[in-house]
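Sharing a structure below in structure tokens format, with a few things to ask.
In this view, the complex is presented without one of its protein chains, the others remaining in place.
The first chain written gets the first letter, and so on, giving A and B; residue counts start at 1 in each chain.
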Amino acid sequence: MNWSYTIWIPLLPLLSFVINGLFYGRMPKKMSGWLGTSALGISTLLSWVTAWKYFFNTPHQGPYEDITAWHTTWMHLTDRFTIDLGIYLDPISIMMLIVVTTVSFLVHLYSIGYMATEEGRNRYFAWLGLFSFSMLGLVLAPNLIQTYMFWELVGVSSFLLIGYYYDKPSAVKAALKAFIVTRFADGFFLIGILLYSYYSGSFLFEDINNIPAILESNGSLPVFMGLSALTWGLLLIFIGGAGKSAMFPLHIWLPDAMEGPTPVSALIHAATMVVAGVYLVARLFPAFHASDHGFALQIVAIVGTFSSLFAAIIAMTQMDIKRVLAFSTMSQIGYMMTGLGVSGIGEEGLGYTASMFHLFTHAAFKALLFLGAGALIHAVHSNSLKDMGSLRKYMPISHITFLIACLAISGIPPFAGFFSKDLILEAAFEKNKLIYAVGWITAGLTAFYMFRIYFMAFWGEDKVYAHKPHDPGITMTLPLIVLAIASALAGWLPFNEWVTSNHETLHTHFNIGSAAASVAIGLVGIIIAYILYKNPSMTPQKMSNRLGVVYQTVKNKFYVDEFYEGVTQQVILKRIATPIAWFDRHIVDGTMNLIGNTTVRISSIIKGIQSGDFQVYAFGILIAVIGLLVWLNYFIQ
Amino acid sequence: MDSGIQISDILIVTAIMFFIGVYGFVTRKNLIAVMMALELIINAAAINFIMINKLVFKTNLHGVFFGLFIIAVAAVEVAIGLVIILNLYRLRDSIDPEEITTLKH
Partner (left out) sequence: MDRLTILIIIPVLTVLALIFSTKRKSYRVIAAIGMSIQTLYSIYLLLEYLSIRQAGNTSEMVFTRSIIWFKPWNIRYEIGVDGIAVAMILLTSIVTVSGVFVSWRIKDLPKEFFVSLLVLATGVFGFFISLDLFTMFLFYELAVIPMYLLIGIWGSGPREYAAMKLTLMLMGASALLLVGILGLYMHSPLIEGQHTFSIQAIAHSPMALSDQLFFFPFVFIGFGVLGALFPFHTWSPDGHASAPTAVSMLHAGVLMKMGGYGVFRVALYLMPEAAHEMSWFFLILAGGSIMYGAFGALRQTDLKYINAYSSVSHLALVLFALLMMDAVSWTGSVLQMISHGLITALFFALIGMIYERTHTRDVTKMGGLMKVIPFIAMMYVMVGMASLGLPGMSGFAAELTIFVGAFQHSGVLERVFTVIAVLSIVVTAVYILRVVGKMLMGPIKTESFYHMDKARWYEKTAAILLLACILGIGIFPNWLYKLIRESVEPMIKLIQ
């Protein structure tokens, strides 16, 4: 079967980027959006065709095959280390292909309406094209270096898109923060890749995941602090993943990244780029699982669980609708990490499937939430929940779709989030009760904060609006409707047949107890939100006042940002960089100048001899000649 | 022919000439005088060449010819020197060697 056409899936967005970028000033403003959208439309079509062919139309016995659809040598470093660019198809990459192209296509379409009045639309669509290309390159990568390359490229496109409103200082700051924090993580990622590949002898995922072969070819691996070098490599790689996926403590960039245009947040900071870390761990899952009996995987689970709770707590206190969604994203990604962290391989691989399933459904409902929030922001010209209320009367389509997304993320059946979240909790329950408990509580918190913003925006008090809010045009509502359908129905997909840790069908059985427990806590969250926010009241205000310091701490995101600010400003800039700069200018350069100045000074002392009076010189010559004669006569035999 | 002139006599005379020249060269405050002192030095050397040739190396004439060369060179030197002095005078309105110190540093 010929798969080589898949190369066009990433190439079409690239083409859109190149054309939009090169003809930046000359292209009609309307055209750039439609160009990007149609490129992505074709890519989406191709992705769905690929998925259909792969899952339904390829005769196979047993597990799904890994296919290298296309590849070329990018750099032939040594025979061992050859860096290829290629397209690697397996269940998870195809799943990501569907997610990325579809969401990207819908976001493109939505942006045509959303950005209709912006001056720099061409630039915007160029960056979107670049992002889509990079993200596709990332998910299709057959080796770690390609992953890293596109990993950096998505980082840059994220930087450019967050900083789209580049004359707004807060947007610039957010863009820099996003890039630098993820770059910091990527530094460790690269070290991890180098360390790991030193032992595995290859960058290819097939070789990297084959731990027994690595152990065999290396004899004994060096051990540092009780962990083998491979585990260290994996942990470093996970730091990279945690940076991109905004896991604690590298999450600080994600809330600020909301400074970008809202469709960008939907695409990059909800559905695709931020789940790259999850995808990376899933890619290397066999290695994570086998190295040191899954020690690295335990770290993944702990980080994921903690982040999901941590973010959910913060999300309850934020007033900016997009920031709530950002923390919600972080929390949900924490779930996915937890799912991977508690998973085994083969028949025990429930967590893996659940995690991927949640990634899939989350992409649908979180993109929907962001796009819905975009519609609200578009209508009321503010991000703050304080400026919203009773919007259900004005924006029926946005209202219904938003409600569906809220129900989905809260885990209410039969919406998509219920199925995937329940599977994760089930897997956690089998592995570790504490992780399960935290996940269960987080589920309740999630339902609460989602319905908090839902009630505050669509119900609550009737605000007086300067412009009467209304549902946006068709290019914006169509994506909302499509995603709402997906959020409602995606849960019924038989994911356990398609995406599993060993590419074979995983047999799951519906656990009624666990499902009931998670639905119950979800409902509790919704009911509390209903009581507090359905009708305007002072109760939430009073409660937060009662909580005092605790509330303030949470509202200020546990002061993690301030901590980082302190470290970078006080320690790195003031204690390291400034002294180095001073040292260089004054000590190192000072020494050089001292040498020069000393020479000048000595010469100025002895230059008096050189009076310029030739008669003095002549006298000097005379004395010298006489001296020479005397010396020759009396001292030389 | 015995003229009674000893080589030492010649050397004493030229040495006196030479040192008078040196003294003049170092102390005169007028470039023309300095030039004249220089002539004394050169001539002292020229006389030495010729007389030593005459009294010591009687079989050839190298010293005499060399003396002729020195005279020629000295003439040229005087010509150039005077030109320089004239130009200096035009530029600086002075031919005092102490004021011509552009060689400094």
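Note that a residue touches a chain if its C-beta (ideal position, glycine included) is under 8 Å from a C-beta of that chain, and two chains touch if they have at least 3 such contacts.
Because the structure is a prediction, the values reported are computed rather than measured.
> List the displayed chains that the omitted chain touches in the full complex.
If we consider the entire complex, the absent chain touches A.
> Looking at A:Ile7, A:Met149, A:Ala213 or A:Val616, which makes contact with the chain not pictured?
Checking the options A:Ile7, A:Met149, A:Ala213 or A:Val616, the one contacting the hidden chain is A:Met149.
> Looking at A:Val223, A:Ala516 or A:Ile576, which residue reaches the missing chain?
A:Ile576
> Hey, which of A:Gly163, A:Gly241, A:Gly260 or A:Gly389 is the one touching the hidden chain?
Of these options, the touching residue for the absent chain is A:Gly163.
> In the complete complex, the non-displayed chain touches which residues of chain A?
73-78, 81, 83, 145, 148-150, 152-153, 156, 159, 163, 166-167, 169, 172-173, 175-176, 179-180, 183-184, 186-187, 190-191, 194-195, 197-198, 573, 576-578, 580-581, 584, 588-589, 591-593, 596
Rule of thumb we're sticking to: only the chains that are shown with their structure count from here on.
> I'd like the Å distance between the centres of chain A and chain B, where a centre is the mean of that chain's Cα atoms.
Those two chain centres are 93 Å apart.
> What residues of chain A sit close enough to touch chain B in their complex?
607, 610-619, 622
> Show me the residue ranges of chain B that touch chain A in the complex, using the header's touch definition.
Touching chain A: residues 22, 25-27, 34, 97-98, 100-105 of chain B.
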